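All remarks here apply to the structure that follows.
The complex appears here minus one protein chain, its other protein chains still in place.
Chain lettering (A, B and C) follows the sequence in which the chains are written, and residue indices restart at 1 in each chain.
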Amino acid sequence: METHRDDTASKIGMWLFLLTEMLLFGGLFIVYSIYRYKNQEAFHQAAHELDVVVGTVNTAILLISSATVAMSISAIQLKNKKFALFLLGTTIVLGLVFLVNKYFEWGIKIQHHIYPGSEVMAQRGQGDILFFGLYYFMTGLHALHIIIGLVFIAVVFARIWNDKISHDNFALHENAGLYWHLVDLIWIFLFPLFYLIT
Amino acid sequence: MENEKHHIVSYSTYLLILALLLVLTVVSVAVTQINLGTLTVTIALFIAGIKSALVLAIFMHLKFDNKMYAFMAIGVVLLIGIMIFITFLDYLYR
Amino acid sequence: MSSHSSSPEPSYIEYQGKYKGIFAWILSTDHKRIGMLYLYSIMTFFIIGAVLGLLMKFELIAPGKTVMEPQTYNAFFTLHGILMIFAVVIPGLPAVFGNFLLPIMIGAKDVAFPRLNLFSWYVYVLGIILVVISQFAGEGPPDTGWTFYAPYSFRTAGNMLPAVLGAFVLGFSSILTGLNFIVTMHRMRAPGMGWFKMPLFPWTLYGTAWIQLLATPVVGVTLLMVVAERTLNIGFFDPSLGGDPILYQHLFWIYSHPAVYIMILPAMGAISEIIPTFSRKSIFGYKFMVASTLAIAFVGYFVWGHHMFTSGMSGTALYTFSILTFLVAIPSAIKVFNWISTMHKGSIDMQTPFYWAMAFIFVFMVGGFTGLVLGSLAANVHLHNTHFVVAHFHFIVFGGTGFAFFAAMHYWFPKIYGRMYDTRWANTGLILFFIGFITLYMPMFYLGYMGMPRRYYDYDEVFHGGNIISSMGAWVLIAGVAVIIINLFRSAKHGPKAVADPWGGKTLEWTVPSPPPVENFEEIPTVTKGPYDYSQD
Partner (left out) sequence: MYSTTGIEASNFVSSFDTAFFSVIGISILLLVGITVLMLYFVFKYNRKKNKVAEHIEGNTKLEIIWTIIPTLLALGMFYFGWAGWHPMKNPPKDGITITTIARMWNFSYLYENGKQSAELVVPVGMPVKLKLISVDVLHSVFIPAFRVKEDIIPGREKIMWFIPQKAGVYDLYCAEYCGLQHSYMSSDLRAIPQEEFDKWYTDTTALASTVDESVPGAAGFVIMKTQGCNACHSSDGSKIIGPSYLGLWGKQHIVVRDGQDVLVTVDSAYIRKSIYEPNAEIVKGYQKGLMQSYDKVISEDDISKIIDYLKTLEE
């Protein structure tokens, strides 16, 4: 069967997929908003325990990485392969740095026995249990998306390297970018909801 | 089936938006460090709203693409909004 | 429209590709073969689910223990519900007839992403495998009912994880199918086929696809939370850890109410194809049919709370949901009226699919009206979680979607297999089926009204009479199903050859040979007329 390329179709497809992702997190935002409403004080206090500096740094990292992906698409359109590769490489590095930060952030919390099911948690209020439960679940799911996004971008990187993606055939690149921006978008909301509602 | 025309966004636009986003991040951190009571959350979410609008419009090209995409994205945001609203009808009035 | 009655191209059935034997099917990206894969898998699970239903009816025929232990009964209705909902009626019409017919009906050679389409089927199979594992591995089958209500689903020893993950994976498959269909309809309609020249079945698939896309992720993440809660002790919905079990119900029904419209919309679409064809008449009020489809899809998102009227929501939420529930019935009303009006002044050819469509309209109304009863606050308080609800949803899920599935099966059978079935047997099957169906489920309304709770293994003597009648209905129903399935099965191999357009249908699928060639169309047709244009006849 002859296959013809339909970039618009794959872009619509990607967008539809992003919509489902939005609803996936949308469900979590419902849970978050209800529990925050029911446990305002506890959420307020618990948020103090998260490190705003790490959060802010991670936000900045994601924003920059988002910009570099976006620019890499312009670069490929302008036939500047090297620059595109450089920008994508930067994105990947930044994404990894984000994950490393996350790893340490979680690590410290877990060292302090702040994780679901721990003794320390059991002694604290129910609001705290919910806050940290949501914290781990939502940032964890987000981190999973970062990992998927990184793999996706790595594939694009390789394909640009091999000239499979070029200025007239960059739908995949664009889609990877869209995915990465969505991950960023979600973080834009997670950040204030967990770190800033002090 | 024609494919849409591609708009090439200049690097400087992206950098400008990035700068704006970073500034907004700093602003939201700064604002929430002062205690404004319940207003804090509202402000933080408002700024997050602006940031996400920027990402959607420029980084994700909604501004330049076929309006259908913007329509879908806004529709979904509204849908989630209505869902949260209806769920709150339960919790607010219990 | 171009029409070739005989084509040199091999049909999709005979086509010899790279692979041989079964691999020619399970590795094929042809939307028609994928549709058939779904058909056979779904029929298998339908039969398994139906046998479970039958066994439950044996248990319920008398109070006390009849044939099984309570644990078995609880596991049975759980598996019955999971299979019937997630593996049969949700994929049902979209995955079988949608896959097979959508591209042909809009004049395309395939769906937008054929490989993704095949992948969806594998995801579906994976989901089923997980559900099957949940039955045999570990601590024994899950026993929570298909709703997995918290906090019982955290307490039970039953093997919840694979079952919940299975439901999650099945949802993922459903999302991918929906995504594929939307893109297909946006990008691949034949030249000249504007949105309002698209037949109604694709339209309903469009509405369905949006629900699949936007509602399924919510239940997905909810099920993930259940998994996290069971494995990691996060207290999302466990009251002893501060969680709120009602919130679980909210999230579950945010998906599962729209899901019931995933089941019924394509069913309505199929009926909307059948009635004009056999009435030789354009569908009455095409645009209103389209609008009501979209209205159901949209309003359907906001009525989920009617499953929770007694759970202790706030009064405000209760009557908001009640009023919205009544409003969502209006578009269904419009559809019924339009179907009936289509028959008015038609030239009605009484063939098997048309009989099925009539039966559908009747049972759908019974199911729909009893839905209204349940939507009424005061009535729901008494009837909630009784067999009245069980009767309502069997009438509308089995009666609605199930009848439409069989209607579609009899309508498109000649197209799919290129052969005709035996009409006499088909009609006999329908009559048995209908009688059995009514005898099986009607008494349940009465039982529920009398106060027999659902998911009851055992019951008081007062409910005995109704249950006997109901159980006997199931036997007649089996006879009907058996006649129908055996007839179709035999005819697929031995029936007389069918022509391209045996019913005089006007939509594009009738312009291609039966069974359709691999590429569907030799050349993509250019559409100039509306989908049900009988004005030339």
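Please note the rule applied: a residue touches a chain if its C-beta (ideal position, glycine included) is under 8 Å from a C-beta of that chain, and two chains touch if they have at least 3 such contacts.
This structure is a prediction, so every number in the text was calculated from the model and none was measured.
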Chain not shown, its touching partners among those shown: C
Hidden-chain contact residue, picked from the options C:99, C:212, C:386 or C:511: C:386
Absent-chain contact - pick from C:11, C:44, C:66 or C:156: C:156
Residue among C:70, C:191 or C:465 that touches the chain left out of view: C:70
Chain not shown: contacting residue from C:51, C:330 or C:486: C:330
Interface with the undisplayed chain - residues on subunit C: 70-71, 74, 143-145, 149, 151-152, 154-157, 239-240, 244-246, 279-282, 284-288, 310-312, 315, 318-319, 322-323, 326-327, 329-330, 333-334, 336-338, 340-341, 343-350, 358, 361-362, 365-366, 369-370, 372-373, 375-386, 449-451, 453-460, 462, 534-535, 537
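The criterion applied here is as follows: only the chains that are shown with their structure count from here on.
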Arrangement of touching chains [line / ring / star / complete / other]: complete
Between B-C and A-B, the pair joined by more C-beta contacts: A-B
Subunit B-subunit C separation of Cα centroids, rounded to whole Å: 37
Whole-Å separation of chain centres (CA-atom averages), subunit A against subunit B: 15
Contacts with 2+ other chains: residues of subunit B: 1, 76, 79, 83, 87, 91-92
For subunit A, residues that touch 2 or more chains besides their own: 6, 8, 12, 16, 19, 23, 26, 30, 34, 38
In the complex with subunit B, residue positions of subunit A that touch it: 6-8, 12, 15-16, 19, 22-23, 26, 29-30, 33-34, 37-38, 52, 56, 59-60, 63-64, 66-67, 69-71, 74, 77-78, 177-178, 181-182, 184-185, 188-189, 191-193, 196-198
Touch list for subunit C against partner subunit A, complex: 109-110, 112-113, 116, 175, 179-180, 182-183, 186-188, 213-218, 220-222, 224-225, 228, 232-236, 241-244, 247, 250-251, 254, 518-519
Subunit B - residues contacting subunit C, complex: 1, 76, 79, 82-83, 86-87, 89-94
